[in-house]
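The other protein chains are all here in position, but one chain of the complex has been omitted.
Per-chain numbering from 1; labels A and B assigned in written order.
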Amino acid sequence: MQSKMKESDPILEVENLFASTDNLPILKGVSLTVYPGEIHAIMGRNGCGKSTLSKIIAGHPSYNITNGDIKFSGENINSLEPEERAQSGIFLGFQYPIEIPGVSNLEFLRVSTNARRKFLKKEELDTFDFEELVKEKLELVKMDHAFLTRSVNQGFSGGEKKRNEILQMALLEPKIAILDETDSGLDIDALRIVASGIKKISNAQTGIILITHYQRLLDEIEPNYVHVMADGQIIKTGRSELALELEKKGYEWTDNFIK
Amino acid sequence: MKIIEELKNNKLIDNPTEIQKICLHKLQSNPLPNPKSELWRLSNKSKFSNFLDHSLNKENPKLDIPYPKNPQSTIRLIIGENCQIKLTEENYSIQQLSENELNKYIKEQISFFDQNENWSDLLNLSLNCTKNILGLKINGSKIPPIEIFSHASSNSLNTKTLVIFLEKDCDIELLQVNLGKENSSLSQSTFLCLEENSSINHGVVSYGEIRSNLLNSLNVMQHKNSEYNLGSLHFKFNYARFEIRIRQSAGNAKTNIKGMQITKKDEQISTYTKMDFNGPNGFLNQINKSLADDKSHAIFEGSIIVPKIAQKTDASQLSRNLLLSNLAQIDTKPQLEIIADDVKCKHGATISQLNEEELFYMRTRGITLPEASKLQLSSYFQEIISFIPVSKDRWDLLDKLLNEN
Partner (left out) sequence: MVNENLVQDVVKEPYKYGFVTDIETEKIAKGLNEDVIRLISLKKEEPKYLLDFRLRAFKKWQKMKEPDWAEIGYKQIDYQDIIYYSAPKQKEKISSLDEVDPKLLETFDKLGIPLTEQKKLTNVAVDAVFDSVSIATTFREELAEHGVIFCSISEAVKNHSDLIEKYLGSVVPASDNYFAALNSAVFSDGSFVYIPKGVTCPMDLSSYFRINSGDSGQFERTLIIAEESSSVSYLEGCTAPMFDTNTLHAAVVELIALDDASIKYSTVQNWYAGDEEGVGGIFNFVTKRGKCLGKRSKISWSQVETGSAITWKYPSCLLLGEESVGEFYSVALTNNLQQADTGTKMIHIGPKTKSTIVSKGISAGNSINSYRGLVKIGTKAKGSRNYSQCDSMLIGDQASANTFPYIKSQQPNSEIEHEASTCRISEDQLFYLQSRGIEFEEAISMMVSGFCRDVFNQLPMEFAAEADKLLALKLEGSVG
């Protein structure tokens, strides 16, 4: 099965990436390739750089790439704006989804969905058609219609915010989704809802990167590869068993691999 | 400062009324505000002097109201044009104050004036003849919304005065619109008196054309159990001052203020508010938002005064400011003066640009930077706009504002 995947071109290639913020180096040579249909997990302690990696792939303006490349569908995207990346199919699920008081969730979802559809040369949806589409996607994450009328993430519980992220993923139909600690702050039921949502959205053409601390999300969604990050680098890569070993032995164990 | 010269030489007013005489007398001894005082220190001197350079408009050309025709239910009045009104309906009555009533009330107001603080009112009342003063007495219930327009014609200084006396248990929606034509100066003074148990939802929308100036002074007296809600919007003036003085005469009243000012190019717009609690159990919730772009200057100064008598006052004031350009500047000074000890008072101020994390979040969802900024600005303003009453919905104010970028 693995070899079959590799016949197609990679979706995302991160090549020897160095990045810093405020002159402080955060990433120190990260390489990672994701092919269609693959699920990668990135694990590591707080501060190891895994969240930063996700933000840099999404184009956060506070970080500078000092060396290396990020390629998406074979094209270098180092200098693309965040919205250009999103429109072309990169999705970042935030660890802490931002609250935007006053901006209605429905309006926000519609504008972003249409931006992606426009890129895909699909017809943009009017309010009426969009409502239909949203209704269907709401089912995936078991969210109530009432969420749409509230301000973006404002006053949402931790679980509601994460489900709202998956709803956005469902609407935007990305080629690659990077989910930053989507499991954190979720109780077991919410975790199942989120995990089943992710599984339904992904398919043989999409890639997924799960950034997580814990095994429990990986129990729901089995990764093809597990990478362990420390001090801005990927220090070990393995199959899903690596995550189990890590869970058993703790992160101290990985300190042995730091070069 | 042509007007001031003429005023000093007594050349301006031919047959001054009693009120004009009193105010002229006060002004002649001390014709200009103290430029070093807190109220005037940041005021742009050349813009201020430009305000006073126009000659006084004694005519009153007809105003084409650039707004959708009002529905039947709304009462629309234009100061200086159709001030004749006498409505006596089953539930309510709206009538003009008699000259005596008006004089008595204005004289009483003048006795409270501070030369510097009320300079704008002194100027207004000195220059204003009877036909540009609208005085109303309102009572009853189920009163239709009222719209009142003041406007300044090009190349002249125009003065308009509005006095509203709201009787007991009465509540109204009042929208006041101040329009400045190209190259004009408008002096608008408003006096509102809220009797016991009355309430006003007051909207003030002021906007001008190129090189227009505005001195907008609002004096509100609130008696017991009254509620005063103000939503205001000032934009597109080369120079504008909005001065608000509210006094809760015996406390036990509610005041909500939500104001907004937008400056672009090299405009200067300032808002001054003074909230005086003269009795216990007063309530104030105020938020003032400004946005400064290009080379403009936005100013907010708010003061809350809580004397010993005003126990159990609950007052909060927030000044939020967006600074969008390297050449623009923002000054803000919310202040508290408190003697009573059993009070809840707080204020806050922030100056920043648009929230970068919010922008990034929207951009990762494919929304372009200009769109994301627009969404953010519209949410920033929505809180204020939604507080302006009456027919504002017909105007699409917000869209208009945001699309003029």
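Simple rule for what comes next: contacts are C-beta pairs under 8 Å (C-beta built on N, C-alpha and C of every residue); 3 or more make two chains touch, one makes a residue touch a chain.
Quantities reported herein were computed from a predicted structural model and do not represent experimental measurements.
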- Can you list the shown chains that the hidden chain touches? B
- Message: Which candidate, B:Ile110, B:Ile351 or B:Leu369, sits in contact with the chain we can't see?
- Response: B:Ile351
- Candidates B:Leu56, B:Met275 or B:Ile330 - the one touching the absent chain: B:Ile330
- Task: By the contact definition given up top, give the residues of chain B that touch the hidden chain.
- Result: 308, 311, 321, 323-353
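In this section, only the chains that are shown with their structure count from here on.
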- Note: chain B sits from chain A at a C-alpha centroid distance in Å of 49
- Message: Can you tell me which positions in chain A touch chain B when the two form their complex?
- Response: 58-62, 81-83, 85-87, 90-92, 94, 97-98, 100-103, 107-108, 111-112, 115-116, 119, 151, 168, 172
- Message: Can you tell me which positions in chain B touch chain A when the two form their complex?
- Response: 356-358, 360-369, 371-372, 375-376, 378-380, 382-383
